[in-house]
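Here the complex is missing one protein chain, while the rest keep their positions.
On to chain A.
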Amino acid sequence: MPMSRRALAAAVTALVLPLSACGSGGGGGSTDASGKVEGDITFQTWNLRANFKDYFDGLIGDFEKKYPGTHVKWVDQPAEGYADKISADAAGGTLPDVVNVSPDLVAPLARAGLAMDLDKAAAKYKGEYLPGAWAGHQVPGMTGTYAFPWYLNTGPLFYNKALFEKAGLDPEKPPKTYGELFADALRMADESGGRVATLANIPTIEDFGRYGASLMDKAGTGFTFNDAKGVELLTRYKQLYDAKALDARALNATPESAGKEFLTQAVAMNPGSALDLDNFKKQAPSLYKNIGITDQITNTGHVNMYVMGLMVNSRTRHTPAAVAFAHYVTDAEHQMSFAKKVAIFPSTAGSLDDPYFTEEDGTDETRVRVAAAKSLKSAVNYTPVLFSDQMKTALRNEVGKALQGRQSPKAALDNAVRACDRLLKQQG
């Protein structure tokens, strides 16, 4: 019998052993970043290796040289499923020490106590960044700032000049406001007999913001995008959908499928990033010849700003090294050098006044850069920090029903707000 008990114990141990990996990894670190900068840390970026491997290898090499005794392991994750990857790492206790995040990703991590409060750990660096950018990673209902601001972008809007010309529109005067966009889109659909749509995406929360709808109440306790402006925007989109000015597949489009529609010249306008230009050049040379670049459509005078940040894992075992590295990557010097490699904009104070962002040399590239830097000064991050993936789905589904005519725009937005408010309450 003693042997069988031992056997039972062995079996139980064998059963339980793999489960021990399922817990979150304890060993919490401290917010005291004043110690010696040393130790091995892991740095995770968001789809940057393919284009910027040399830049990051150099950056990490310089950091390790500046702080002997440190070793930075760089991991890069693909764009698709990035939130799921972070989520799995966070739940499994394997979250890297320094993580590339956006404000909506940092909010649940901060609530779970996994993001370090930089107002405590790195308060001395606060003045180096634009005040709005530093505040970009604050979470409603919590005190503190949970990521270093990294680069900013507005994301250009691409349009197909040839399709504009074919529809009798001036290719040098793309729409700037939603009113102009709707007029041009209806004309494009009319002239092409419904074969060419202008847009491939249904309106998102950022569209409601840029149209002038109020997104959340001031206390951050409830959504308000079902106001008169919101209903007006959805009503206009319904007209576009009926006139085939909004692509038929928009209801279940993904950014990738919408990009493909634009690439095949079935759609006349699509938002994108500077990286897309290279893609157009390689995959669709005929489109590239006719590509037009303009600012985001807005009625408020403010374009949407995308903010990237670097979060420090609160459970890091090397707080001084992790904080020092996150600051090193995001300081003015390195943000500036990164901005010269790709069309992004630094979030550090004064950097946007650099001649690189204020002086044109006559080329299209500098014209776009200077215009984008100018618009960034008044840009707004329209994505509410607490707007989760589940809320995006709820809004998307209700908008879809309205476009199909299964419910009025007002009813659709009322339902979406109700669903989002319920999810917000459940988030706690």
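Please note the rule applied: a residue touches a chain if its C-beta (ideal position, glycine included) is under 8 Å from a C-beta of that chain, and two chains touch if they have at least 3 such contacts; residues count from 1.
What we mean here is this: contacts and distances are computed from a predicted model.
Hidden from the displayed complex is a chain whose UniProt protein name, among "Aspartyl/glutamyl-tRNA(Asn/Gln) amidotransferase subunit B", "TatD DNase family protein", "ABC transporter permease" or "Transketolase", is "ABC transporter permease".
Touch with the chain that is not drawn comes from one residue among A:R249, A:R317 or A:K374, which is A:R249. Shown as candidates are A:G39, A:P108 or A:P409; the residue that touches the absent chain is A:P108. The missing chain lies against chain A, touching residues 1, 3-4, 6-8, 10-11, 14-15, 17-19, 83-84, 86-87, 90-91, 105, 108-109, 111-112, 114, 248-249, 251-254, 257, 264, 266, 388-390, 393, 396-401, 403-404, 406, 423, 426-428.
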